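Some chains have been omitted; the remaining ones sit where they do in the full complex.
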Amino acid sequence: MFYFIIDILGTIAFAISGVLVAMDKKLDLFGVFIIAFVTATGGGTLRDMLIGSTPVLWMQEPIYILTISVTVVFSIIFVKQLKYLRRTLLLFDTIGIGLFTMVGIEKGLSVDLLPIICIALGTITACFGGVIRDMLCNEIPVIFKRKEIYATACILGGLSYFVLILLPFDGAYAYMGAILIIITTRLLALKFNIALPNIYQSEK
Amino acid sequence: MFYFIIDILGTIAFAISGVLVAMDKKLDLFGVFIIAFVTATGGGTLRDMLIGSTPVLWMQEPIYILTISVTVVFSIIFVKQLKYLRRTLLLFDTIGIGLFTMVGIEKGLSVDLLPIICIALGTITACFGGVIRDMLCNEIPVIFKRKEIYATACILGGLSYFVLILLPFDGAYAYMGAILIIITTRLLALKFNIALPNIYQSEK
């Protein structure tokens, strides 16, 4: 139940981010809906297609399509007010990537993938909805560009999970611990402006 | 046999639309072929990957690859004449999305998906070939932008199907009825210039 609520909050945050990007591009109602849907479900959909877990999750759980539809309607109506919620949305989004990473890792473990591959799968789950959103909006994916700690937080959290389950920890604690590490890493990085190392030094 | 002919006509119309977009972008012969192929088969391919119906349809029915190859060759040779066929092509395309929507819905039902998910799957089948075409051509998908009744017609037709089968109708009549509703909706919308509601009122 607890995870379910996080999942829905994350889905809402992702869908709103999709609505904002799509409205920025002046897409029509259908376009806005599709971008919101893809942002929220794209990562999990790609994950399920990569491991062959089909029909993909949103096809089996209509709660996603309903949640996103309601989110899109409210977001369009209250688009101006959304600007004042930026911090709340950022928090939901951060909690969302934390949970989505772990959902991806669990799915990977359930089909016997190696830890390194599970971490990749978790990162795909958390980050590729935004990547597909940007591809559809004809932009280079923002997470490839802004040197922010975003995917990196997912990777770190995934690594921590596999370290934590080696220690005498209960699986549930390791799961929760990894989510907290992802959230903390991202929030600290935002607060203290920590970025990935610049790889273009030589061009000063 | 009847549906088979519609299917091939729809495939030809979609492939021609791909050739025209690709030639507009000055792609080479291989590029034109791939764009035509993706426009005609992309929606069904995505559908099959989402539900795990693999190898995807065009791999099992070589008629598609042959039809598209022949269409590409003729379209390139007669590209100037194609302009005079615009209305015929639009009609084929409209019949095509009607049928493709219902093919997608049937496939969804065959794997026990809920009606709302089947309608989504039908719309993906009909519309996402064009979406992938536009992504490959580095454009924002045209169906996200032009406020036209296109995907909306597919969604309406899909809804009608599930209403019709609740009534004491034979399945085949509901199927045909839904296709006619999609075609009629789109043609009426084109004729009377009906569009999706504008969601950007506040910016006059």
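Quick notes on this one:
Per-chain numbering from 1; labels A and B assigned in written order.
The criterion applied here is as follows: contacts are C-beta pairs under 8 Å (C-beta built on N, C-alpha and C of every residue); 3 or more make two chains touch, one makes a residue touch a chain.
Bear in mind the structure is a predicted one, so any value in this text is a computation, not a measurement.
Copy number for the full complex in this structure file, with 2 chains shown: 3.
Here is the rule we use: only the chains that are shown with their structure count from here on.
The angle of the rotation superposing subunit A on subunit B, based on CA atoms and rounded to the nearest 5, is 120 degrees. Work out the mean CA point of subunit A and of subunit B, and you get 30 Å between them. Put simply, subunit B touches subunit A in their complex at residues 49-52, 108, 111, 113-114, 116-117, 120-121, 131, 135, 138-141, 143-147, 150-152, 195-197, 199-200, 202. Put simply, subunit A touches subunit B in their complex at residues 22-23, 25-32, 34-35, 45, 49, 52, 54-56, 58-60, 62, 65, 76, 80, 135-138.
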